[in-house]
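Single-structure report; data block below.
The chains shown are only part of the set, and none of them has been moved.
Chains: A, B and C, in written order; residue numbering restarts at 1 for each.
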Amino acid sequence: MATLRPPPDPEADPRVAAVFADIRATRGSDFVNNVWRYLAAEPGLLESVWAELKAVMATPSLLEPKVKEMIYAAVSIANACDYCTHSHLAAARARGMTAAEQAEFLRIVATAARTNALLNAIRPPVDRAFLAEE
Amino acid sequence: MATLRPPPDPEADPRVAAVFADIRATRGSDFVNNVWRYLAAEPGLLESVWAELKAVMATPSLLEPKVKEMIYAAVSIANACDYCTHSHLAAARARGMTAAEQAEFLRIVATAARTNALLNAIRPPVDRAFLAEE
Amino acid sequence: MATLRPPPDPEADPRVAAVFADIRATRGSDFVNNVWRYLAAEPGLLESVWAELKAVMATPSLLEPKVKEMIYAAVSIANACDYCTHSHLAAARARGMTAAEQAEFLRIVATAARTNALLNAIRPPVDRAFLAEE
């Protein structure tokens, strides 16, 4: 089903083993999900994707983890990414998103998509009041 | 620039006048932005879009208003909606998103889009651990 | 604003002149819009795009011309194509789409986009009853 063949024993490669160890330590869990098992076929890419994900999503910052995962999932839904939608909605739930919050999230995402289509059809000029540059 | 002609005197139509009055009261501001001025060409559509926006975005709910606008903006960026991106980033700023939070938001949106492309290319199977149904 | 430079005197090229003449004859109008004036920079591409557009959109077929333009415009809106959205909504109006029909069209496009986002988020299995193969 995938376009890359995951290595059968990924941690035999020390670069992969180091990334997997950091994933486990960062998350406090032994589970390493498929995206990393497939990216292990290309250790350089694996290192770069994990470094970015860790810096952006797994490092304490201004926004709370749950909110960050919801923003990430919103983009993934709009980009029709099956794997990402599943993994980041699961991550948002793991970081505290309740069922009621997920329902509200779905409502916002759906309403935004509706209005995006409407305004990509009508194409009104952007109000000057919205421009950051003024 | 638009595909609909906005009526020159929209509030001459009582249905439009009622929606504009509700927009002003809900927002506590006299400003009515272009999306409503163009939708005024079709009062039934105007009523339905405003009713949904008001219910989903302008009514107190579980998520804070700033977060709701950030989720909305994330979808709008992924859908390449110029007007929506401007208006909902402006709305997020108006609801308290700081410049530093906006930078963090941009980083999440960009990282999500990068990984979406990567996983839409690699297409690994979704891990069973992520499935809500199990 | 464009990434191709339109030739200043496109009809000096006989291949371009032949396509422009066919556009005018097919449409019964002297007006040749910008897409053809820019594609004139690459006569082979111009010929191929016009041949396809003429065969699919300007030749009598099962669906009425107005409906064909609405389907075309729906795709263009979803793909955030500014030029195409303007030109095919204008074409639909020229082929008889009334303002009330355009409002209904907008409503369908917006509702579809809303539900698309919702189902790209929820990802329920496709019902067996919908499958053409069974």
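Here are some notes:
In the analysis below, contacts are C-beta pairs under 8 Å (C-beta built on N, C-alpha and C of every residue); 3 or more make two chains touch, one makes a residue touch a chain.
It should be emphasised that the depicted structure is a prediction, and the values quoted were computed from it without experimental measurement.
The complex in this file is a homo-oligomer whose displayed part has 3 chains and whose full count of copies is 6.
Everything that follows uses one rule, which is that only the chains that are shown with their structure count from here on.
In this assembly, the chain whose C-alpha centre lies farthest from chain C is A. Ranked by the number of C-beta pairs in contact, the top chain pair here is A-B. Chain C has residues 80, 85-86, 89, 106, 110, 117 in contact with two or more other chains. Residue ranges on chain B touching chain A, taken from their complex, read 1-4, 6, 31, 33-35, 37-39, 45, 49, 52-53, 56-57, 61-63, 67-68, 70-72, 74-84, 86-90, 98, 100-101, 104-105, 107-109, 111-127, 129-132. Contacts from chain C toward chain B in the complex involve residues 80, 85-86, 89-90, 99, 102-103, 106-107, 110, 117. Chain contact summary for the complex, chain C toward chain A: residues 73, 77-78, 80, 82, 85-86, 89, 106, 109-118, 120-123.
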